[in-house]
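To start, the structure under review is shown below, and the notes come after it.
One chain of protein is taken out of this complex; the other chains stay put.
Going in written order, the chains are labelled A, B and C, and every chain counts its residues from 1.
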Amino acid sequence: MNLATSNGDAFAEPSVDLSELADAFRNARAFTARLCEPLEIEDMVAQSMPDASPVVWHLAHTTWFFETFLLKPFCPGYKPFHPQFEYLFNSYYNAVGEQFTRADRGLLTRPTVAQVRRYRESVEGCVNEFLAAGRFDDAAAVRGTVELGIQHEQQHQELILTDLKHLLSRNPLAPAYRSLPDAIESSDGMMTESSVATAAPIRFVDFPEQLAWIGYDGDEFAFDNERPRHRQFVDAFGIANRLVTNGEYLAFMEAGGYNRPEYWLSMGWSAVCENRWQSPLYWTQRDGRWCEFTLDGIQSLQMDAPVCHISYFEADAYARFAGLRLPTEAEWEIVASQTPVEGHFAESLRLHPDPAAGSSPIDQMFGDCWQWTSSPYIGYPGYRPPSGAIGEYNGKFMCNQYVLRGGSVATSRSHIRASYRNFFPPQARWQFTGIRLAT
Amino acid sequence: MNLATSNGDAFAEPSVDLSELADAFRNARAFTARLCEPLEIEDMVAQSMPDASPVVWHLAHTTWFFETFLLKPFCPGYKPFHPQFEYLFNSYYNAVGEQFTRADRGLLTRPTVAQVRRYRESVEGCVNEFLAAGRFDDAAAVRGTVELGIQHEQQHQELILTDLKHLLSRNPLAPAYRSLPDAIESSDGMMTESSVATAAPIRFVDFPEQLAWIGYDGDEFAFDNERPRHRQFVDAFGIANRLVTNGEYLAFMEAGGYNRPEYWLSMGWSAVCENRWQSPLYWTQRDGRWCEFTLDGIQSLQMDAPVCHISYFEADAYARFAGLRLPTEAEWEIVASQTPVEGHFAESLRLHPDPAAGSSPIDQMFGDCWQWTSSPYIGYPGYRPPSGAIGEYNGKFMCNQYVLRGGSVATSRSHIRASYRNFFPPQARWQFTGIRLAT
Amino acid sequence: MNLATSNGDAFAEPSVDLSELADAFRNARAFTARLCEPLEIEDMVAQSMPDASPVVWHLAHTTWFFETFLLKPFCPGYKPFHPQFEYLFNSYYNAVGEQFTRADRGLLTRPTVAQVRRYRESVEGCVNEFLAAGRFDDAAAVRGTVELGIQHEQQHQELILTDLKHLLSRNPLAPAYRSLPDAIESSDGMMTESSVATAAPIRFVDFPEQLAWIGYDGDEFAFDNERPRHRQFVDAFGIANRLVTNGEYLAFMEAGGYNRPEYWLSMGWSAVCENRWQSPLYWTQRDGRWCEFTLDGIQSLQMDAPVCHISYFEADAYARFAGLRLPTEAEWEIVASQTPVEGHFAESLRLHPDPAAGSSPIDQMFGDCWQWTSSPYIGYPGYRPPSGAIGEYNGKFMCNQYVLRGGSVATSRSHIRASYRNFFPPQARWQFTGIRLAT
Partner (left out) sequence: MNLATSNGDAFAEPSVDLSELADAFRNARAFTARLCEPLEIEDMVAQSMPDASPVVWHLAHTTWFFETFLLKPFCPGYKPFHPQFEYLFNSYYNAVGEQFTRADRGLLTRPTVAQVRRYRESVEGCVNEFLAAGRFDDAAAVRGTVELGIQHEQQHQELILTDLKHLLSRNPLAPAYRSLPDAIESSDGMMTESSVATAAPIRFVDFPEQLAWIGYDGDEFAFDNERPRHRQFVDAFGIANRLVTNGEYLAFMEAGGYNRPEYWLSMGWSAVCENRWQSPLYWTQRDGRWCEFTLDGIQSLQMDAPVCHISYFEADAYARFAGLRLPTEAEWEIVASQTPVEGHFAESLRLHPDPAAGSSPIDQMFGDCWQWTSSPYIGYPGYRPPSGAIGEYNGKFMCNQYVLRGGSVATSRSHIRASYRNFFPPQARWQFTGIRLAT
């Protein structure tokens, strides 16, 4: 496997120097550990649904990734940590071998959290040594693989937060991921309704028709699915200046949004009926007031914060209700490529979306909430996955999913960019997902 | 509801004269009856799966369509045939009202086939009188609705054939829809293996990159989903001169196609494993030879006829196996708009795809088999469904389906055109669906 | 296979003469045909649930039974009617061979009803000739098999009625099996509420403790599961003088019976919640009045007629609500063996249970409704099924079912007796099942 050189469309052509890369590796791994600090062992083992994984599984799987794709092929004499970990912690790479059933990851009470931590330390030690030694036959491939492993680690950091949030939300005790810092907590506890919706009025910024270049064209890391850069013709469009707020979404609900099929795709309406959706995933009423479950426990719903944890179906229905639509991913990328990558990211550990600042013509393009686009997730013209197991990373999932853009409060700032394509099935709600409108 | 005038993007602006339209109506209705002639009453009642409907239900539903969208709104004094038919034979129009459960249509042993035939005659009589009288407040809307009803009737003619084929195939007796005409039947019965694969070698015809206009631009009937006509940038591509044959597909099977995950989308591989797919839907082995179930019973597999009754997943896997890909719908339409609409259609009552003639540079663009494109089914830029119930015809299904192009042996010649967009979920196999390759 | 002689516990040792038996055969077959007279072909093909079968399947299967167990083994030179009918119409006899999937019987549109009628005529002709010729190597076995086939035919006559009732009830048109004879129909149509509940007050007749002989001890036909006759010790008990009425059951409903878990077995409560049971199977409200679907269409609920079409769970819950219990099958048999076999049976073609006459100390022991007993269906002490395929008739179903006694309006008078054991799973509601209480 030669990630960087075997395939022109492949993941990465990083030119950073090795010590920077090693630092990035250590930082990424340390941030994963940082995210787990507030957790009890119990929280790390449970799996709340087949789509989510236990935290300890994420810890092991991200380690397995470095072991499988870096140490085994590139580090001569590397001896695997445990003979069965290849099977247990392989997520979906058929070319590597069979995988333990995804839906049963919550049954793996062994290796224990402590043992997985030792697995992490062992692999980290080997990677550090290997990079420090710096003797590789194929330096580009090594660099590309380390970079990919770091990006992969960051993706699983986001999943740790979202999977955990889902798990904790299923517990009637509604436990918080962490105790809320004093500074944030309001005087009378969590139930203070946010004063008043002060978000700026929604406006649309116009863009002219154009034959646009879409896809990554830099020389830093980017995923295979952001390439090849190619032309798309895009008609004139307008994009909203900020995300849709909780208050705006509540108006949709109060207009009977969840009970009127005319707003919904047929599959969306089925999802509403079957799952009895009547609000975003984590909304709940307490004493007649809307609250939402957050990583800091149940909080009053902030009316001018962006609506979050909604499916594509809900985003699409809201847009239809509003007489508008969701942007295509090309439209979104045209806008984003002219916008600085600023916003609320995982590094802040705020872990909950905030109201738009209102200080820029177009706010919240990055961070806060992933933004559903109307674009099904397909390969760009000329796309071909890299060869080998790593080709299974993205390409085989290009079916029945929609593209999301922009990152969220659970995404690292260093992970996101204008060309970044996230993807989830239209019914998924447990990610930090929100709505950007277009005309 | 005003189909033609209320909405510029809507279905139709036909300018045919009324007597032509009335003839087209009668012809379409008569062809539906013609298709049912070989059937026993028993065959018309059963439902083989939730996706399929009983023939008698199709007979009633297509009649319901004219009653609901033409007679009730436009024909003053029209009295509905039966008070509960609105509920029983509404397929999915929420704006019309609740619908009887789709999966339970096989429970409707009443109205009987004879009663449904009387329902058809009654409604046909009213439509004929109404059109003959020719006094409408809104002539364009009437014409548009009749035209839509005819097209709808034709779509259900195709479904009658495919649903019936599926039903008969589930019977261990493998009953034929009709006895094979002598001319077709071979001397020693159905098991004659087709002599030799004589299909022309596969070649690719090149098309240059272009900013193409896509979508319907004529002034005859077209569906809302074929509009608005708009520009798409398309890179240079090549298109295969014919459909993939049974013989070529068999080579994929013999190369372990159904057992090698590397050829499949992740969801496709799941479908293979869960449904234990090992061949196209109607293939079966008899005495070590491959046969296929057809509307004329079980027949030897013809090696140079196009492979048929495959899912998108199989089409996509085959293309990957072949080192090629499926065309996008824009690519397909560029080619098709330069190709005469000729081929094997329902009118011939051949009802099974034939080998490519090899007489044109690009064969089989129309008829024989619907051709899976790699394009998810979404609205064209600027698409908005018509207002009212009829807006539910196409728009709400734009999710998790793929576009198919070109029509099949079960499609009427008068129904298909270069801009026509059919759509099915990627796992669907019971339509006449095949593979066109692209480079 | 030698039913009568090979196994002392087996089905039958009939001593009737052959011409009587041949008459009984013809009568049984003719009654099956009589039951189908009011039906449309459409009604005969559909299957409303996996537990029910299409009428045409019953017609074929009862014929298959004579072909498989009588003609093939005993009639030299018999040539099977069709090579695949052995597979298609085998219900569950593994020793005979594989069976077509039970839940898919509604897909068998061929053989047509007309073809199945020819199958019936053909097999009937052979049986008649065979019996008329009267030359058997093993006369007892032949007689036993014919007798068993007749009893089997009668069981399926009851199933034809109950499966059909279930099918018709699922149609929103609520079609009647037959038009109601004038004499029965009330002047203002079906909605006349029955005047007044005139059923005699419920009373309990006492029986002393005893070491009772239970099981069949006559020398006519009886099923294997009615044997061996054996002793059971039974404590003193009281039995109700009649079945529980609709009016009494309605009082249970009005007391919140379907919403109070304390009346229900745990599995019963789950069934209530999952299926949202709120009344007996065929009850429905029209304009605020309770009606029930019958084979004569929707009728006003007769308050003093016995409650019918309830599960064991409902019978058990009602008894608990009433502070009473269901009888064991031994208790029931002690009472029934002292009671003449009189009541409302299938021969009358009334096809709906009637109020108790009140003329006997204990009414309705036979006919009207099968009576759920509290006895799980197990083999009697020393029970062993007959050898061969026919041993699968009863024995292998002795698990997770409850015994019902007494027959119903859909049972032939000539089919029932005091020792007769019917059995269904506790959640079954589509048979004519009611409640007899005990103390």
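Rule of thumb we're sticking to: a contact is a pair of C-beta atoms (placed from the backbone, for glycine too) under 8 Å apart; a residue touches a chain by one contact, two chains touch by 3 or more.
Predicted, not measured: the structure shown is a model, and the values here were computed from it.
Visitor: Could you tell me which shown chains are touched by the chain that is not displayed?
Guide: Displayed chains contacted by the hidden chain, ordered by label: A, C.
Visitor: Which residue from C:G268, C:G343, C:G367 or C:P386 sits in contact with the chain not drawn here?
Guide: C:G268
Visitor: So which of C:S19, C:T101, C:Q285 or C:N400 would be touching the chain we can't see?
Guide: Reading the full complex, the residue touching the unseen chain is C:N400.
Visitor: With the missing chain put back, which residues of chain C would touch it? List them for me.
Guide: Counting over the whole complex, chain C touches the hidden chain at residues 92, 94-95, 211, 230-233, 235, 261-262, 264-269, 328, 374-376, 378, 381-382, 396-400, 426.
Visitor: Kindly note down the residues of chain A that lie in touch with the hidden chain.
Guide: Missing-chain contacts on chain A: residues 40-43, 45-48, 56, 84, 87-88, 100, 104, 106-113, 167-168, 170-173, 175.
By our rule, only the chains that are shown with their structure count from here on.
Visitor: Drawing the touching chains as a network, do you get a line, a ring, a star, a complete graph or other?
Guide: Looks like a simple chain-to-chain line, open at both ends.
Visitor: If I superpose chain B onto chain C using their CA atoms, what angle of rotation comes out, to the nearest 5 degrees?
Guide: The superposition gives an angle of 180 degrees.
Visitor: Same residues or different residues: which describes how chain A and chain B meet, taking over half shared numbers as same?
Guide: Mostly the same residues.
Visitor: Can you give the whole-Å distance between the Cα centres of chain A and chain C?
Guide: Using C-alpha averages as centres, the distance is 60 Å.
Visitor: Between chain A and chain B, tell me the centre distance in angstrom, where each centre is the average of that chain's C-alpha atoms.
Guide: Here the centre of chain B sits 39 Å away from the centre of chain A.
Visitor: Among the residues of chain A, which are close enough to touch at least two other chains?
Guide: In chain A, no residue touches two or more other chains.
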